[in-house]
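Part of the complex only, each chain left as placed.
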Amino acid sequence: MTKLEMTEAIMAAKKSSGLSWEAISDKVGLGPVFLTSACLGMNSLKAEPAQKLCDLLGLDGDTALALQEFPNKQWEQIVPTDPLVYRLYEVVGVYGETIKAIVGEKFGDGIMSAIDFSLDIDKEENPAGDRVVITMNGKFLPYKSW
Amino acid sequence: MTKLEMTEAIMAAKKSSGLSWEAISDKVGLGPVFLTSACLGMNSLKAEPAQKLCDLLGLDGDTALALQEFPNKQWEQIVPTDPLVYRLYEVVGVYGETIKAIVGEKFGDGIMSAIDFSLDIDKEENPAGDRVVITMNGKFLPYKSW
């Protein structure tokens, strides 16, 4: 079973179950962003949560194994076209140099890890229109000399 | 005075002053990310903060006018190469589809605005290595039919 077939199987079972990503992740015991990314083939799960997920959605052991495989993280579009995803790309273009300047002053020369990293999505209710709040939290990795 | 010349003038004056972006933005009364982005030519300032910034750094009125001009937001590298900025691009590639799925479930069909938007950078102290926390806050804009 490829990661692609795994994702299709999970999506179909999820639709039948009527459960949201948040509900599923609560039951599996992982955050919804991480769990969703694993189901979409962009992260791997350990054996236990993989099994829990499959039990919850009535999926077989092949799916549980496919969830544990280490994914090749590939995307097709160098510049994403979906408006929601493009806006994130635009933020990187507009604010990338600024983020580098501020991180440099606060932490020194280095980067924010995208591996020792988490990302959360919250809803901030607001009478002028609700707001999406995305929080990225990555370990600062300083450049070292040798 | 072009935006590019403006940025060079500000960078030189800032280095002479010994002030950090945080210190400057505190005195000007704006957040450090927004203020820095305006100084780097990616946002415009209103007349009052532009003047305050120039007074603080000993810059002339041309710089204050240049800060008020509406910038053409352009970046050269379709895929950024600086490791700090690339990691953000990578996050968009790896988690873009996941963010779309979660936002869809929490808000409906729509996007997070990159215009009615703010971005903050914090330092989370951690004995295992400090962490960079980036918070994006954008208005949810639902697609409408017509």
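Labels A and B are assigned to the chains in the order they are written; within every chain, residues are numbered from 1.
Assume a residue touches a chain if its C-beta (ideal position, glycine included) is under 8 Å from a C-beta of that chain, and two chains touch if they have at least 3 such contacts.
Fair warning: this is a prediction, and the values are worked out from it, not measured in the lab.
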Given 2 placed chains, full-complex copy number: 10
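In the analysis below, only the chains that are shown with their structure count from here on.
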Geometric centre distance via CA averages, chain B-chain A, whole Å: 23
Residues of chain B defined as touching chain A within the complex: 20-22, 32-33, 36-37, 40, 42, 73, 75, 78-80, 82-85, 87-103, 105-107, 110-114, 116-117, 119, 121, 123-124, 126, 128-141
